[in-house]
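The complex appears here minus one protein chain, its other protein chains still in place.
Up next is chain A:
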Amino acid sequence: MTAQPTDIATYNFAYLDEQTKRMIRRAILKGIAIPGYQVPFASREMPMPYGWGTGGVQVTASIIGPDDVLKVIDQGADDTTNAVSIRAFFKKVANVAVTTETAKATIIQTRHRIPEHPLTAGQVLVYQVPIPEPLRFLEPRETETRKMHALEEYGLMHVKLYEDIARHGRIATTYAYPVKVEGRYVMDPSPTPKFDNPKMHRSPALQLFGAGREKRIYALPPFTDVVSLDFEDHPFEVQTFDQPCALCAAENVYLDEVILDDHGGYMFVCSDTDHCEKRREQGHRGHLAPESPLEKTEPAQ
């Protein structure tokens, strides 16, 4: 790769050394070859603490090229600390173009949301995963859970859903909702809201999952079957919201509750900030939207 005449020469391109990237790419390829299977990899120390997306950053660093356009979201938002920092990191160490627009990005690193704008073929969605093992809280022994994956013993996963129904009358799991991939591996979709599970099913984009602390990478190749687990008499369903987004009036999107004051005031707004801004630019207005059209704010770099 050609070194650019910038100040990135102090680091190797995209921070990681080439041997490490090669090792991670091998893990990614294996993950793509066996959809949903957790591939162990030699996770590196990154200049950020575990739990802040070291897995996702390593995956992104291994696949990013000089021509890529990167978008980073944190709970759907482009302008929160983690998203801003990771975007600035790659701008510095890889000198790549960054964007907040879903449609323009070639790589989207995400913490726990899938953008509302439909992804297309050629895009890569990189998830930051805290706990890759869906069976972890039911069976703490890693030796045992790996055996259960190998032998396809997934009865335990339904025990969790059974417990939900027994306690709450319905499946109360709302995020990290377990899915079955291509009829074989049960996978934790990372703590995305289950609202996003249907978007994973047969997505034309490549989806990569990196868990830095747990040293696992897994993947969903484009157009992979991703089916949420459920019971015949308690089928899987996503959350619904009573009201549209307070700023852009969008319906059928995932909303965040935002507290407005100390007197119990609140509003529900799009969790996907890019989607919300785009809609407001197009003139959609929710009941709490300010009178004058919002100036498009550039995210801090």
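Methods note: a residue touches a chain if its C-beta (ideal position, glycine included) is under 8 Å from a C-beta of that chain, and two chains touch if they have at least 3 such contacts; residues count from 1.
Here is the rule we use: contacts and distances are computed from a predicted model.
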| item | value |
| --- | --- |
| Name of the absent chain as recorded in UniProt (options "ABC transporter permease", "NADH-quinone oxidoreductase subunit J", "Spermidine/putrescine import ATP-binding protein PotA" or "Carbon-phosphorus lyase subunit PhnK") | "Carbon-phosphorus lyase subunit PhnK" |
| Touching the absent chain when the full complex is considered, from A:A103, A:L156 or A:L288 | A:L156 |
| Absent chain, residues of chain A that touch it | 138, 147, 151, 153-156, 158-160, 162-163, 165-167, 230-234 |
